[in-house]
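Partial complex: the chains shown occupy the same locations as in the complete assembly.
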Amino acid sequence: MQGCPVSLQEQTKPQLNEPPQSFENVNERYRYVRLATEELCRSLSDEDCTPQSMTDASPVKWHMAHTTWFFETFLLRPSVPEYEPFHPKFEYLFNSYYHSVGERHPRPKRGLLTRPSRNEVLEYRAHVDAAMESLLASQANPDIDALTEMGCHHEQQHQELILTDVKHLFWQNPLLPSYSSNGDSTNEIADIDMEWLPNDGGLVSVGHDSDGFAFDNERPCHQVILQPFEFGSRLVTNEEYSDFINDGGYEKSEFWLSEGWDTIQRRGWNAPLYWVRGDEGWSQFTLLGLVPLVGSEPVCHVSYYEADAFARWYGARLPREFEWEAMAEGEPVFGNLLEQQQYRPTSLSQGAPLQSPAQLFGDVWEWTQSPYVAYPGFVPSAGSLGEYNGKFMCNQIVLRGGSCVTPQSHIRSTYRNFFAPDARWQFSGIRLARDCSL
Amino acid sequence: MQGCPVSLQEQTKPQLNEPPQSFENVNERYRYVRLATEELCRSLSDEDCTPQSMTDASPVKWHMAHTTWFFETFLLRPSVPEYEPFHPKFEYLFNSYYHSVGERHPRPKRGLLTRPSRNEVLEYRAHVDAAMESLLASQANPDIDALTEMGCHHEQQHQELILTDVKHLFWQNPLLPSYSSNGDSTNEIADIDMEWLPNDGGLVSVGHDSDGFAFDNERPCHQVILQPFEFGSRLVTNEEYSDFINDGGYEKSEFWLSEGWDTIQRRGWNAPLYWVRGDEGWSQFTLLGLVPLVGSEPVCHVSYYEADAFARWYGARLPREFEWEAMAEGEPVFGNLLEQQQYRPTSLSQGAPLQSPAQLFGDVWEWTQSPYVAYPGFVPSAGSLGEYNGKFMCNQIVLRGGSCVTPQSHIRSTYRNFFAPDARWQFSGIRLARDCSL
Amino acid sequence: MQGCPVSLQEQTKPQLNEPPQSFENVNERYRYVRLATEELCRSLSDEDCTPQSMTDASPVKWHMAHTTWFFETFLLRPSVPEYEPFHPKFEYLFNSYYHSVGERHPRPKRGLLTRPSRNEVLEYRAHVDAAMESLLASQANPDIDALTEMGCHHEQQHQELILTDVKHLFWQNPLLPSYSSNGDSTNEIADIDMEWLPNDGGLVSVGHDSDGFAFDNERPCHQVILQPFEFGSRLVTNEEYSDFINDGGYEKSEFWLSEGWDTIQRRGWNAPLYWVRGDEGWSQFTLLGLVPLVGSEPVCHVSYYEADAFARWYGARLPREFEWEAMAEGEPVFGNLLEQQQYRPTSLSQGAPLQSPAQLFGDVWEWTQSPYVAYPGFVPSAGSLGEYNGKFMCNQIVLRGGSCVTPQSHIRSTYRNFFAPDARWQFSGIRLARDCSL
């Protein structure tokens, strides 16, 4: 298995496990994010970086190139007249879905691009990085800074996808390779009771309203009315989910949305993705290879349909996205995030403090019951970046809170992730809520 | 083309074009609704009532039997111990989607049931009607009355589907048969300007809160906050939609949701369903056969994707469902509904009165931008009828207001219809809204 | 269930169970064949005649119209200048696959043609019959006679298809309707041993060489060399096929062609089409309804893959088409054919006479191992009828001998039927052969 070319190895590595609490300026953020991407891919071979395991996933090499294409397309080409594109075809090859930028290589064929090689993609990255350094070093320009910050957040989204897509790729291989051997040992931990944290609801303010970065879909900040509700004090665990399975959860239609029931029949689902039943009980495929299922860890890799059915079986429901946001308001962004390098959700070691839900950030994205729609008064970003979020506001469900592979500097309480209700390859899990009993 | 058997023709026909303003009791409602169904099918041949043009549609004969199955299954079997089911297999054959009732005949094979014959289905209806008359004539029972009323509303939903499904079936036939020759002539009418009716928003109460019938999905009544908005004074017309087409609306990705763009590419859509381009311009297939497109009529048979794209092209947006409901609050249920027997949307003959939107009820179902979700505190109906609405609350969009084939006694301002965003065979059209300019 | 219109019932019915041994002239043949078609459909309702159970099958009404279209298109339009076509659209609606005639209604949509009604199709038939009678009554014309004879054989092919397609349609209906109650009781009969009839092979003449009617694909007559072989004295029975199933025939890949193995996996086949396993053993759906499986009857409704796998399991092989023809040379055309009105293969009541195989004609079409190819020197028929056979000479397998629903006057020893190797809805069964042991 050959690794990264020598030149990169000599560079100063960002210390991923000691992430900056904040960045002094956008140049620092740019450098940190760009190196972090390459660091994530270092242990992978050229071959690992090439195939595409399904249409929803992309090759690692493609992620490395596409994030670079973003800076070339939205910053260097429009703002640096003397900029020489690295390769005339890359605009076509590495466009993801921006119709306004031009034609694209067909998504299902990304895994057939054996050329450019990974080394050439690294040269492409270096070429763009050099030009970006010059651009950022020239006189300050708030628009450039804003677009660069956007590009960094875009790349952080792809850092998460690199890991979820590699996991899915390795899962197709009967050798079940592991991405990392970093993770701590994962011991079963004694049960922590689910408690119900009350919230009075009423008029609450939701959405992003500060100066910091946020995507267009988090704006504008506005008021909504919430009915009183109760919020689960922690995430649902593998053990609780096993109880659902053992109780025939996948065989009883009364727990399921109609589309969910059809989906589990058609695809033969009877457990979360990556669960493997063996003679000794369940195992779970992780980025650290195949390991025994740990009951106290948060359940992960469930679809919206499964999360919703579990909640109904439990006698609860999924939270609405604004209920989640109301609970997260003011909570510190802290948890099992990418920089912890666990690459899997981990057990809760102690109960949450009074009134404060545990595991809000990190571990797993939490399915809400809210379809992904525009906030009242939503205005998409200007230009091609208007295609970033708005055009996906259909048949998607909002998830909140980030996962064990989300960079810490990328997540916040107003952040809205979204996936189709049948998506399972993300680190997606279950938070419960319920209406107040009278 | 042979019609209905003699026996039925001798019965007193309900006067569909003189619908009762209200029903004295549930018996009267039952009789009216049941006869109205048979009246709708009278002009169709046995052959017309047999095939299924696509999985989403059902054969007329199946609709006639399934609505009867509803009363047999939810009223007669549980409440009349001595009731003899008409046929032991009908419970299986005519169950639509109620898992809790038992196994079902596969939906895509409904069109292959040449037996029972239509005559046998009419006998089935008579058998159930007789038993229902007895049941309703026995001492009053509010639960029986409520379930019967529910069954009547269920049957009225299928009355609408009988017409939309026959229209779709006839469309597959190059002979382009017509269902009716009743309709008035349809002349082009001078343009009525689109006006924008302002609404201040704020705290409004939505959902059903009176004693009358409503589906579980309209409850509970609750408060929401609306931002100030403006509401289109009338429906979008064929002429306006033609302008969108002529302006390249179907070729410009910037107007479209991502899924919408994929859908129109994959299916080759470039106009509403049932539009036919000829040498002399557009024609439109209707229940009255193929007729020239009338520019002043409301555009119809568009998907959510097309409605949304049109609105974006127009510089407006679709209304949220509560914006629609706020505008409809207090408006009389009046319009081009089934009893008018026009079987197509009709031109607006004069401007709406000040502050009051025209065409709220009837003509076309109006796509909102709201995904179909549960209201806070939603509790599904008890028992098997809990499957009626709740399990479809995923990947569906709410439509409001009823269409030209909706029975008048079936619609109300809180009524929530829902279809997948790519559905076009319903009478679905476009109402516009927009944010208030500051 | 309403039957045929009165007018037809008054006509003299052909006595299907007393078929003519030969026809005096083509007029007589025409009348016999045309009435036989209508007789076959008499017991079916209008509804039964409408749907299409799969793309490979067609509605009964379509068969009735298409066979009429054949005479209109290939005889009346070209040869009778004053002929008035019955309906301008029927040329389009009822063309099966003749590109040279013009565009066609899409095959998968044949079942959606509720109009024309069955009565209108019967009027279409009467219209064409009247014109054909005039044409045939005018002075003799060998070309007209030959085309008419061809049209009669074409219609007889569709008579067989009417029954196989109705059987497949009724199979989709959980009520399992029966087409007829005519059939004799079907008792188990004592085993008759399989014997092996030797044939020395050598130079044999194959193909059609007499004056009588034959399709173009049976010509030219030519010589081939056959190696010595042995030919099974009778058809394979249900009991023998059950032994194959019980021995794990469907679970052992070594018996199967690669495509066959893939096919049975993908479609979940584990028995012939129409076999139903119950608590009391196998039943079989027939045109007489569901009946217990009779072990001594010929196995039926197997694909080529299954026939081939069975033969390999048995230690034999399927015959080559010329081996079959060599064995049938000189044998009388006699057996359980359509006119016996059994509508199912029947048990062999006694052993075949020495050297003469039993059940050569009728009961089931016998899969050969020969792909359907052109004979050396093959010349397709002139004009559009050149599309009749030649263009299907790819990925089809030859079957020989006719079935229990093949008209007696339609079959002969040189007749080549052909179907794709996965077809099972025809009455197709198994004849064995083997190489000579040295």
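Just so it is clear, A, B and C label the chains in written order, and each chain counts residues from 1 on its own.
By our rule, a contact is a pair of C-beta atoms (placed from the backbone, for glycine too) under 8 Å apart; a residue touches a chain by one contact, two chains touch by 3 or more.
Please read all numbers here as calculations on a predicted model, not as lab measurements.
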Number of identical chains forming the whole complex, with 3 shown: 4
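Here, only the chains that are shown with their structure count from here on.
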Pairwise touch network: line, ring, star, complete, or other: line
Middle chain, criterion being Cα centroid separation: B
Farthest-lying chain, centroid of Cα atoms versus that of chain B: C
Homomeric contact chain B-chain C: same or different residue positions, threshold half: same
Intercentroid distance (Cα basis), chain C paired with chain A, Å: 60
For chain A paired with chain B, centre-to-centre distance based on mean C-alpha positions, whole Å: 40
Separation of mean Cα positions, chain C and chain B [Å, integer]: 46
Where chain A touches two or more other chains at once, by residue number: none
Footprint of chain C on chain B - complex, ascending: 1-2, 45-51, 53, 61, 89, 92-93, 105, 109, 111-119, 169-170, 172-175, 177
Residue numbers on chain A that touch chain B, as the complex places them: 97, 99-100, 203, 222-227, 253-254, 256-261, 304-305, 320, 369-371, 373-374, 376-377, 391-395, 421, 435
